[in-house]
Every structure is written in C-alpha cells, then in structure tokens.
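With one protein chain withheld, the remaining protein chains of the complex are depicted in position.
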Amino acid sequence: MSSGLPSSDPIVEVINVSKEFRRDQNSIPVLNNVNLQLFRGDYLSLMGPSGSGKTTLLNLLAGLDRPTSGKVLVCGEDLGVLSEGALAKWRSRHVGFIFQLYNLIPVLTAFENVELPLTLTSLSRKERKEHVTTALEVVGLADRMDHFPRQLSGGQEQRVAIARAIVTDPTLLVADEPTGDLDAKSAGEILDLMQRLNSDFQKTIVMVTHDPNAAARAKRTVHLEKGVLVAEPTSVSHSK
Amino acid sequence: MIPVRYNVRNLRVRWMTTLMTVIGTALVVAASVLTLSLIAGIDHALRISGHELDLIALRKGSTDEISSGLEQKVAREVSSLPGIARDAAGQPLCSVEFVTILTKPRRNNQGTTNIIVRGLEPVGRSLRPDFKITEGRDLNPGLNEAITSRQMAERFENLRLGEKLEINKRDFTVVGYFEASGSSAESEVWTDLKDVTLARATPEVATTVNLRAQDMDARKTLIDALENDKRFLMSAVTEIDYFKEQLSASYALWVIGIIIASFLIVGASFAASNTMFAAVASRSREIGTLRALGFDRRAILISFLLESVILCSLGGVLGCICVLPFSGFSTGTANWQQFSEITFSARLSPLVLSAGILLAVGMGLFGGLLPAIRAVGMNIITALRER
Partner (left out) sequence: MKTFKYIWRNVTRNWIRSSLTILSVGVSLGLMTLLYGFIASQDEWGKEAKKNNRIVVMNVQGFSGQLPIASVDTVRGMQGVDAAVPYSWYGGKYQNKEMPFAQFATDPNEVFNVWPEFTISEEELKAFKENRQGCVVDRRLLAKWGWKVGDRIPLQGTFYPFDLDLQIVGAFDSPQNTDSIWFSWSYLDEGLKQKNFARTGNSGTIFARVGSAEVMPAVIKAIDDRFESSDSPTRSQTEAAFAQMFVDMLGNVRSYIQSIAIAVVFSLSLVTANSMAMSMRERVTEIAVLKAIGFSRLRVLSMILGESMVVTFIGACIGFLIGCMWLQLLNSAIPQYFPFKPAEMIGPWMLTTFVAAAGIGLVSGLIPALKAAQLSVVDGLRRIG
C-alpha cells in the first residue's frame, strides 16, 4: 500500500503484526496482519472508525505495548525483544507523545512539564533550560512557561504537550487525536504546528485522527478497518 | 432522605479503601476497649471484694494491713463481741489473719514484684465471696501448704500446683487453686495463720481481723465497740470503704487509658475524614445529580455523615470482636496502698463494649463532618460538570 519504493531504510517497520486482547476466555482480535513502513520525515495520518484499532497500532509503534505476533522495528531495533526497562529507556530517547487530553501533570508548570522527559537524561540544569526554552519557543509559549496547566487554554495545553514531546528531539512523534478535544481554531493552530515540525524540523509523525481535514495535512493517510490496513475506506463516509 | 442502601453500595464499591479504614478504626477501638476493660476489671475486683456487712479491723492508726500489728490473743477476743454473724455451724464469722509481703519474680523475666501472703484459718474462707477450690485441694494447717488463684500461678514463679514458695527459708507447697468471684483475694497467696507466723518468726502476731456483722445496726455497734474498747486498740472500717481507698490503684490506669484513647481517637478521626473527603471528591457528579433530582442540602449532609458513621461503626464492631478473646485475660497493676500488685481480669462487659461502639460512632461523626459540609457546599452546576 505504501506508494513507491523507499529511498532509504525505513525508520519504522511494522511486519505482519497481529494483536489480540484476552478478556476472560475469549480473545478479541484487534489488529490482523498489519504491515507498515515509515521513513524519515514521513507524516502519516491514521484514520478509521472507532474501535478499529488505531490507538492499539499507535501504542505498538511507540513501544507501549507488544504485538501478539509479528515484529515492530524502529531504527532497525526489534521492540519485541526489549525488556520493560529497556523499552522505557528507548521511549525516553526515541518517542514523543501527544495525547487527545494533553495529559500534562497538573502540579507542574508548563516549563516543568516540558522539562520532565529531560530529567531522565544526563543533561545539566543549564542545558535542560535551553532545551525547554527552545521547545516552548517553537510552540510559541515561551511567555507562559511559569503557568500551571489549569491556567492555560486547551489549545495552549496541547502546545505545551507538543513542546514536551519534542524537547528530547525524538525519532518519532505519535499523536492520538491531538485535535479531538479542541475547537476549530485551536485545532488549526495545532495542525499548523505539527506541519511545521514535519517540514522545518523533519520530524517523523504518526497522527491518529477522525477529522478528514486534519488527515489532509499529513503527507499520506492510511485507513484501518476492522484491524486491517486499507489504502482507501470501503465506505465513502470519510469523503472530503 | 437518600436511601442508606446508596451509602452501603458506595462503601462496597470502594471496598479497598473501606477495608483499610475499617481495620484502622478497629485497631484504635480495640486498644481503647481493652484499656476500658482493664479499668472495668480492676474496679470489679475491688468492688466485689467489699461485702456490705463486712468489717476490717486493724491496729489503731494503720490504714493498711501491712503496717498493722495485733496480738493474736487480743484479736481472737473480737469474736466474742455481740452482733457478729454466725455460720451454719454456729461459729462466729470472725477471722484473725496475718498478712506479709514477699518480693517474687514474675514469670517470663518480667521483673520482680511484691505479692501478698495471707495466713488465716478456715473461717476466713466464708468471708470471701463464693470461695471455692477449683483445682487441687485446700491446704492442711501445720504442713506449710499454700493455695492461690490460677491467675497468680500463671503470673508468678513458684506458684503453680506442686511448686514451692519460699518464705523466710521455709518452703510452702502450693496444693490448690481457689476462686473468689474475682475479688482481691485472688491476688493473694493463702496459707495457714500459724504456719506463716512461725515462718516469719513472729508467732502470736496478727495484722487483721476480718468479720461480718449480723445486720447494718450491728455493723455500727461493732465499729463503735472496736473503736472504744481499750482492750483492743483497734479501729474498724467497712470493707467497702477500705477497698474504695484502694481504687486509687486504678487511677493511674485511668489516666494512661484516657491519654491513649484520646490521642488515638483524634488520629483515627483524621483518617476517617480522609476517606470521606476522597469519597466526596470522587462523587461530586453524583452529588450534583442528587441535588438536581431534588434532594436538599440536609439530605446530602445526613447521607455523608451516615456513611462516615457506618464506616467507623464497622471498625468499632470489628475492634470489639478482636478484643473478645482477651476477655478474662488477667494482668496486674501496682497497688501502691499495699505496695504490692493487684491481679485482675479484663472485663468486656456490655457497657465497655458499647462504649467502644460509641467511640467509633463519635469518630465517624467527627471525621465525617467536614467532608459532609464540603459535599453540601458544592455548586450544582460545577459538580455536574466534574469528570
């Protein structure tokens, strides 16, 4: 389904991945033989009806979960063989998260929230400060860094969350419905920001969304339906 | 009113928190109830010891038996006074006794303490409430034999059946256990009057005359007779007054008990408060809904207070159940009056148990008040919007 041959090695490779959840005795298949490749600088949007397994796939890409079968390779590394601790370390270096509900830590200021992932690195205080300031400048909130999340609007909160996601300069940005909880204007700003991250900073981004307009901003779009990747939706409900 | 079922359900849903709080409360209630039961035990021991018609005669000026000293010959003459009750055989209920103190080790290396050894004759047994031998046999005079209570045997070295107690280098063999309704006699070792005075190298000496009056009028005349008769140089007090004096032994326990209980109860109320605050916080939308449905502020207040009280009462009941096995558990405390120890048993009377439950209810009310007020103070609109 990917268009054309890769010009270089893919940084994310999903090979024959299946995922099922076990509840009581019966297992629920969620992903079925999914194959996907992402290259440096890719901006992929992932669409599909609710319950189709988008979040599940995203979690697998981000190393939050393990596939039932198949492999997920990121930068040539097989996430399936990493231990829990190694995965945590891997995530801190390679993945930035953007959530629908921002998930900022309410007791920390914008600055501190963005700084949080950096506390896992060996950077000095000064270096951390530089990084955080840069990230906040990128999202345009340098003037709000001493504000607590509840003192910010939803859009601003999401921008802080994006700053937090990019501050470690991760290989991959994953966003699960980043605009799902925002009004059109704020959503537009967030999408602009993400596009800029992709074009100006060559960030590789995977974004789950229900909004076709949002999906249109990505370089390419894939659809998940009942756990299978399809190039175009079978139903025409998602037409522009 | 909001149905109680609603509160019970909520407690069940948050069962982990409920359980923790209940156990915490239970421990506190258990500690308090245990303290109360000990106080009740010592009170009982001293109260049951005093028979309305009984008198204790000591040497003039003595307030306790140890510092008293009488000539046996003189003491025996007391029995000829008019107004003394008689037993079935027609013997006057008047017992000449000798009390001495021994310093003996407690079992399990718990240090030493003073125990009371009382020498007396058979008639003395009828003057104690429901005296009976429960194990072994009564002592035979002249053979250096002794009897004591089972509690004493458990608490002190050398007092079990067959063991030998040394008094001034003479061995007294313990041949039986007795009971006397939990009275202070159960804190003593009994032997024969003659045997113990010989061991102490003070033959012909007694410390106490214990006697029973026929009736209240006779009691009065007997007191006067002993007081005024120059022959005796004695003064008599009623047993009831005598033991009331010794109740001071329980004051220290009272003080300790009250301090411990009040600290613990305050601590536990805070804990209950915590749980209830969490309950209110996690149910703000529910509270909003209830208000929207038309329940008034008072209904909400009562509902949360009730929940808090139920929570703590569960702990109270559990706490009371936990201490039930301690019923009858015997221990001792200093009886400064006699410079010895009084042995007594924890008494989990209904009064003590209900005091425990009452404490728990109090904790519930006290701890639940602030959270309930917070629930009442909530704005309906914001409460409804809460996640």
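Note that the chains take the letters A and B in the order they are written out, and that residue 1 is the start of every chain.
One rule holds for everything that comes next: a residue touches a chain if its C-beta (ideal position, glycine included) is under 8 Å from a C-beta of that chain, and two chains touch if they have at least 3 such contacts.
Because the structure is a prediction, the values reported are computed rather than measured.
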Interface residues of subunit B (partner: the chain not displayed): 16-17, 20-21, 23-24, 27-28, 30-31, 38, 59-61, 63-64, 66-67, 100-101, 103, 106, 110-114, 252-253, 256, 259-260, 263-264, 266-271, 273-275, 277-278, 282, 331-334, 339, 341
Positions on subunit A where the hidden chain makes contact: 55, 59, 62, 64-65, 84-85, 88-93, 95, 97, 99-101, 103, 105-108, 112, 115-117, 119-120, 164
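Rule of thumb we're sticking to: only the chains that are shown with their structure count from here on.
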Interchain centroid distance [CA atoms averaged], subunit A/subunit B, Å: 70
